[in-house]
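Working notes for the structure below.
Apart from one protein chain that is not included, each protein chain of the complex appears where it belongs.
After this line comes chain A, so read on.
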Amino acid sequence: MATLIIAEHDNQSLKGATLNAVTAATQIGGDVHILVAGAGCQGVADAAASVAGISKVLLADNAAYEHQLAENVSLLVAELGTDYSHVIAPATTAGKNLMPRVAALLDVAQLSDVIRVDSEDTFARPIYAGNAIATVKSLDAIKVITIRGTGFDAAAAEGGSAVIEAVTAVHDAGISTFVGEEMAKSDRPELTAASVIVSGGRGMGNGENFALLESLADKLGAAVGASRAAVDAGFVPNDMQVGQTGKIVAPDLYIAVGISGAIQHLAGMKDSKVIVAINKDEEAPIFSVADYGLVADLFDAVPELDGKL
């Protein structure tokens, strides 16, 4: 029994979400190998080799894998995957894009967004926007799984000394090409990895008012998130969205400002350790999950809070 983890990276650095998947893999048991598929990604393989718990790094360094297009990488993973009992990846947009394609090529099911490992074939995952937790047993020989990062601690990035083995197989399906990308720039911590998050909703009124939250976030070393309402209203870009259809987060402290707390938003943040809600509507559903609720106008409360920190 051995597990193959698909590393999440940008050809420069190994993404933190991979480390949570490593922890899940070690809970499954057996050898843990990691595949780094990309172009010019030797540095990522070196970083992966020093992650605690990894015994082997497979490095597929080829132009065909540069942008990790699912059409190409899935063929590689499906070929390598037949030697493993488990093939897992973090449940990021990259993992969600790739893994079901791999599963279908292997003619097996995929278990999405796993939050708990019960045994080598039994796992727990949230369904219905996190309103129910399903315990599911896989009946397939190869278990293809995506891991929800907030369900597992990150493995230590140092301390391992895995061997790096080159994979020469080149798969280029030739049916898709990368055209370009537009990445949002931010100096603040990444949303899914931040220990404190300050989030704004429709109550913020407009995009400029998010400056109030940014100032507060900088004092707390926090990331800034948003509800779907704030994203749809065009206040902030969509990669800031927390919820069932956005990012799933579980920081130590989540401060929800001007967010009513729809089911879909709660699905993305209700595993946070401490939740604070600032809302002027005392009936808002967010207060039913908040540890500390403050019924107040956010335009008074947020600057005051900022001043007192």
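Going forward, a residue touches a chain if its C-beta (ideal position, glycine included) is under 8 Å from a C-beta of that chain, and two chains touch if they have at least 3 such contacts; residues count from 1.
Note that in this section contacts and distances are computed from a predicted model.
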- prompt: Quick one: the chain not pictured, UniProt calls it what, "Dissimilatory sulfite reductase alpha subunit", "Na(+)/H(+) antiporter subunit F", "Electron transfer flavoprotein subunit beta" or "Phenylacetic acid degradation protein"?
  reply: "Electron transfer flavoprotein subunit beta"
Statement: Missing-chain contact, candidates A:158, A:181 or A:283, resolves to A:181
- request: Using the touch definition up top, pick the residue from A:2, A:52 or A:263 that touches the left-out chain.
  value: A:263
Task: Would you mind spotting which of A:103, A:167 or A:250 touches the chain that isn't drawn?
output: A:103
Message: Counting contacts across the full complex, list the positions on chain A that touch the omitted chain.
response: 67, 69-71, 74, 92-94, 96-105, 107-113, 122, 126-140, 173-184, 192, 196, 220, 228, 231-232, 237-239, 244-245, 247, 252-253, 263-264, 270, 273-276, 282, 287, 289-296, 301, 304-305, 308-309
